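I have placed the structure first, in the form of structure tokens, so that the comments after it can refer back to it.
The complex is shown incomplete by one protein chain, all other protein chains being positioned as in the whole.
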Amino acid sequence: MLRFILHRFGHSLLLLFLVSILGFTILHLAPGGPLSQFALSPGMTQAELHKIAERMGLNRPLPVQWFDWFTGLVIGDWGHSFRDGRAVLDIIMGHLFATLLLVISSTILSVGLGTLVGVLGATRRYSAFDYLATVGAMIALSIPTFWFGLVAIYVFSLKLGWLPSGNMYSIGDESVLDYARHLIMPSCVLALVQVAIWSRYMRSSMLDVIDQDFVRTARAKGLARSRVLYAHILRNALIPMITLLGIQLPTLLSGALVTETVFTWPGIGRLFLDSLGYNDYPVIMGVLMFTAIFVLLGNLIADILVASVDPRVRLE
Amino acid sequence: MTTVLTVEDLSIGFRSEGKVVTVVRGVNFKLEAGQTLALVGESGSGKSVTSLGIMGLLPPPPQSRTDGRIILHGDQDTDLLTLPEAGMRRVRGDRIAMIFQEPLTSLNPVHTVGAQIVEAIRSHRRMTRKAARARAIDLIEQVGIPDAAARLGSYPHELSGGMRQRIMIAIALALEPDILIADEPTTALDVTVQAQIIDLLRRLQADTGMAMLFITHDFGVVADVADRTIVMYAGEMVEEGSTDTVLGRPLMPYTRGLMSAVPKLQTAGLKQGELQTIDGFVPDPANLPTGCSFHPRCRHMREGLCDVPPVPLEDAGDRHMVRCKRWQDLAEASG
Partner (left out) sequence: MMTTANDVSTKSNRKQGRWMSSRGVRRFVSHRLAITGLLMISAVALLCIVGPWLLPHGMLEINIIDRFKPPGTDDYVLGTDELGRDLAARLFMAGRVSLIVGVAAMILSTLIGTVIGLVAGYFGKVIGTVLMRFTDSVLCFPQIFLLLTLAAFLEPSALMITLIIAATSWMEIARIVSAEIRSLRERDFVTASRISGASHSWIMFRELLPNIVGPIIVAATLTVARAILTEAYVSFLGYGIQPPLPSWGNMLNNAQQYLDTAPWLALVPGVAITIAVTSFNFIGDGLRDALDARSDMP
């Protein structure tokens, strides 16, 4: 178990290294590269730029520059925003809560609903329900999240007036209930795709387990149908789903960006898009790296969780 | 002898692409307390399906179809085929228990063996968790696993195949069933372990007086465990009798063919030179040959005789039944 965790940890470190190289490469794709932040300031002369480049160490060999940048990344020195000069990591942390609130609530929703649909589909294989769930999931996967958000706003805010069309809370009213009212639409919209994915994988994971010998043993012991389903089938079928949670993180974050845009939700997706509009490269790079590291950590945690609930896990 | 189970005219079919394909036809037998009945045949002969039919573990109708009667004797007789699922659930594990071929996959990998034994006990008996654990330790000792208390917390993957099969046996015996169905319990194990498991089953049967239905394709095992033997082919009983009779004087050519695969039996019921492996394959149950199902593979086949129905199960004396139109001339020829 410990060996397994160390192995996964080492794997994550290797990925972090590769991710940082990719990030560094992208950074140099920016017009003017890392120097661009100064190139955009008015009244900057070529000579001055050159001097800054010298001071920033941009004339040194690339590996050395990468090393500096990577060290900064690790120790939390992520640079400063062009716009207001604040530390990038601070800005990101300021927007993290909103994104986590959105992402976690929609994950709870999609895991709950997706598990239900998947289990029902698997236990009533080829029934009308199973067929509808299959087709429904494929259509749900085909609907653009932002458009679904627009339709939801049109129906529930503009026509019915039940729910607010955006923001995280009403000014002057920051009660939990008010947060909840603002949260309903964005988290449901973000959950749409996730429910579809989760229910499909849940169904097939259930079907993988349902025909296994130990399920027959459980039935031969005379266990109640519900006990066979929960203690034996579902318990085993959920294990690979933990890994799926990690794998789906990038999709979830991408979806969050779009959802935050539609619902003016003040999360890191919104921050990212605003920064794109201002060519605020340090923040853009910061958010990009942050999401990648977030995904990396999420997958590491998922692996450790799997190892802790599955007694079979061994180093492959 | 008390009869604990009577199977009468059991037929089992599966629905496949709209048609019902019958894979077990007209099976009759009785299980006696303290005795072992072996069901022998190649894979596809219907022996495992028969046992799952008794346990009520076949896919529910309309995917499968079961006819006949399976009567469980006790204070009152019950036909298991008419019993609703809730009643069947009380029979499974309690009155009739079952162990399977693959000890590697037959235990749930995410629960400890202790939990899996305790669960079996507590689903049928009102018992505290503690009492059930004590019973589980007893059982693990009974099936010959040392350091039983410590084994309670082991996961299946931490045990060897033989140990896992012992745990399966412990689960099966937990509620002292009247009947134990053993579906090829030793096939997946090493030869030495096989012998140990068979010894264990025999010892436990002597202790508890349960009836055993032993399903196997291996006549060596049959000779070791069974009092009576039924040979099945293509879903039908083709020979039945006391194990001594069937092994000592096999009448059906198919039985002889199966036996010749077991070297130590060759001298018993068969003359030198008569040994021969069986060519061809088990027929497709959706497309059985007319007459004797075995005739296309039988080297004693007579056209116009063996391929003409019906081929009844005939009594060769002393409750020795055989389904072969030529058993008399074949017996004379070899006798």
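Note that the chains are named A and B in the order they appear, and that numbering of residues resets to 1 at the start of each chain.
Keep in mind that, in the parts below, a contact is a pair of C-beta atoms (placed from the backbone, for glycine too) under 8 Å apart; a residue touches a chain by one contact, two chains touch by 3 or more.
Keep in mind that this is a model prediction, so the values were computed, not measured.
In the full assembly, the chain not pictured is in contact with A, by the touch criterion defined above. Across A:N59, A:N167, A:T251 or A:S308, the single residue that touches the chain missing here is A:T251. Looking at A:V19, A:L109 or A:M185, the residue that reaches the missing chain in the full complex is A:V19. Shown as candidates are A:I5, A:L113, A:I210 or A:L288; the residue that touches the absent chain is A:L288. One of A:F67, A:F129 or A:F146 touches the chain omitted from the figure, and that residue is A:F146. Listed for chain A, the residues touching the missing chain in the whole complex are 14-15, 18-19, 22, 26, 29-31, 135, 137-139, 141-148, 150-151, 153-154, 158, 196-197, 200-201, 203-204, 207, 249-251, 253-254, 257-258, 261-262, 272-273, 276, 279, 284-285, 287-288, 291-293, 295-296.
What we mean here is this: only the chains that are shown with their structure count from here on.
Of all residues in chain A, those touching chain B in their complex are 212-214, 216-225, 227, 231-232, 235-236, 239, 309-312. The touching residues of chain B, counted against chain A in their complex, run 55, 57, 85, 89-94, 97-98, 100, 102, 105-111, 119-120, 123-124, 155, 157, 168, 171.
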